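To start, the structure under review is shown below, and the notes come after it.
Removed: one protein chain of the complex. Kept in place: all other protein chains.
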């Protein structure tokens, strides 16, 4: 499938379709549906140094062509991941790339887990780190690190300093402009960015008259947010043409994936769609292969093509 | 229908359902579907002092449970509105409230059109002004006024100074936090806020390999964004319990409207849904009436009810 | 969108209705007639259009699709629909009984010329409005000649007509780009030399490049009386969303196709 082979910064991928963090477990959950190496790679659930129980239920709510989640980054913690998950995943992943997604309660916790990932490289055959900055900074009154440029910079800098592994920073759309965050990640030596994480959202149960989610608000994902992710992917590509991008948000079929690639992402990550349609990822790979073959082209040639006939990102956006 | 009667700041409304700006023309377009006073009120298309032709087509794109638009605030300008539209609308609007939505290319243009609205009060029987701050500031390199607190404050201050009419400020969701903008509007003497305008979004045509919209990006609206609007309505209500709110975004039926009311909006505005379902507004009114009657309650009592059993907005949002 | 299933019937809404499909009949490669019972007392004129959408967003289809009224026959409203993208493929996949939102009639109809010859020029599914138009011309312009000039890419794409439909036209010239049926080449080529005919009124509908070419040829030939039905993306269909703009010939700015059209004099448009 060399039409599909693509480089995303330091990573070479057999195809441009990965599984997104928090929707693929630790890599060992989809065996029943397809072999791991059907995908170009996958990103683990966000790992903290210590395990987290996560938020009280209900943790999900349905929305029009999407869903809300308030999982609360429940995870087994780094040590259990190394002991219980890594050996099996190392064995089965084949050609698929594994990115370990990390986070903490404050910038220094990010740095510490990044050091552990670096230290445990012999035990965990991971190909890179994805930094989930969309977390409240517990030590700073809960400001979301991914929405605050200063804390964002501090977080990325420390992670970069802690490891020589490829580092991708996963950006939050809950900001006025994603571009400065992407630029900051690039300044700080990140190898690329992942665009986007979930949007803030809430549903209210009109019968109980309370928010559906146990925590009130959560993160919006699914087909509903695809245009938001494509918009920011296009903008970041226009401003930083050399910065590798994972396009994420609402991808459910190969056409959706192609929109991100044309907008400038080297590869995409599929999340929510895999809950309702577990084989969405491999079907997207097959669809892209067919599309490239029919046009005798390759993914490498398609990436960013939407910019070629003239840049549309310099203009301010007049809606309404 | 006194169960539905509600006060939204200085406005008293026969029911809490209005038509949103840009989706109802100048008030004279829905006669063929229902009489104007079936709604509590309506907001005009955004008016500038001078007419605007708007953006090159295509101006819309479909998305999952939503749409993008890049109309570019095409409008007939204040003078033609006064001469050609206002007389007819004054005559037919009955009990429905009319808000004139205004904007400009820079803060001082907002101030000038607000002065005109004030000066022409005898000619245009409007009940208030809604300020659409989601516009690029042409004199400041196109920064979106609604996403920049300094320019936002300057804009609201001047409009407030120019008129004694009720002033509602329509907030953009394309910010890290909507609450400071709502607080700023309140500081500057606005009578209330409208939450939310469209989110930035893009679609790409995989056949032409170009963005679908003539301008590249546009504004996302429709059911897809409902949870985003409910989230910010809830957050603003929690932070500023006395600030009147119009809830907007993705409302297509009475349950959707009720979510905004429970979250803390005194009234709602229906936009995109009316394109595909022109009678959505009156059907929502009927649904709310039924719901209130069955429970022998009133809209006034329902507003903000989702906060009563304990506030969920103080906590940082842990998604993922 | 959390409406109950089955969807609640809408309140009296003038021209906004939920109608259930009577049937979907294939009449050539990817093209079908969508049929609805004509609502009591509802009328529409040739060249007007309707916005047709799912009652709730369905499989990525949310907005209404604009379709010209194709034919009014046997107390039915009929729409000739070619399955091209998401929404039209979805419509074609429906079975009878499926509920759909049908908003209209909308827009400016064809006006009827007082001329002895009416030439209806159709490219592809641009054929749609001409059945209803031909019936109207027969009724209101008796004794005039009605010609259909109809081009498709290839033979398989040609819409099959029953005798009643075919009988609406005194003359029917078929064209195919590949020569596989009727005359080879485009309709516009086929009309070369005839455009100055003072007896003829011209009604055209088809893809934009075809209409642009025809408008150019007509300008050159000095054609006096012509009406084109144009297409642009539409969200509402009744003048509020400002999506459906076409550049106006007189000065800068645009016309709203759903209000000032879809039927226009080609001289009103900057091509």
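All chains are identified by letter, namely A, B and C, in their written order; residue positions are counted from 1 within each chain.
As a working rule, a residue touches a chain if its C-beta (ideal position, glycine included) is under 8 Å from a C-beta of that chain, and two chains touch if they have at least 3 such contacts.
Keep in mind the model is a prediction, meaning the values are calculated, not measured.
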{"item": "Contacting the left-out chain in the complete assembly, out of C:55, C:146, C:187 or C:243", "value": "C:55"}
{"item": "Contacting the left-out chain in the complete assembly, out of B:13, B:47, B:64 or B:176", "value": "B:64"}
{"item": "Contact residue for the chain not shown (choose from C:38, C:89, C:181 or C:267)", "value": "C:89"}
{"item": "Missing-chain contacts mapped onto chain B", "value": "64-65, 223"}
{"item": "Residue numbers in chain C that touch the chain omitted from display", "value": "1-7, 55-60, 86, 89-90, 92-93"}
{"item": "Sites on chain A contacted by the missing partner chain, in the whole complex", "value": "22-25, 29-30, 32-34, 45, 53-54, 57-67, 69, 71, 74, 222-223, 252-253, 255-256, 272, 274-279, 282-283, 286"}
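The rule is simple: only the chains that are shown with their structure count from here on.
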{"item": "Chain nearest the overall Cα centroid", "value": "B"}
{"item": "Separation of chain A from chain B, taking each centre as the mean of its C-alpha atoms, in whole Å", "value": "33"}
{"item": "Cα-centroid distance, chain A relative to chain C, in whole angstrom", "value": "45"}
{"item": "Multi-partner residues of chain C (at least 2 other chains)", "value": "1, 57, 60"}
{"item": "Residue numbers of chain B (touch at least two other chains)", "value": "22, 54, 61, 63-66, 69, 71, 222-223, 255"}
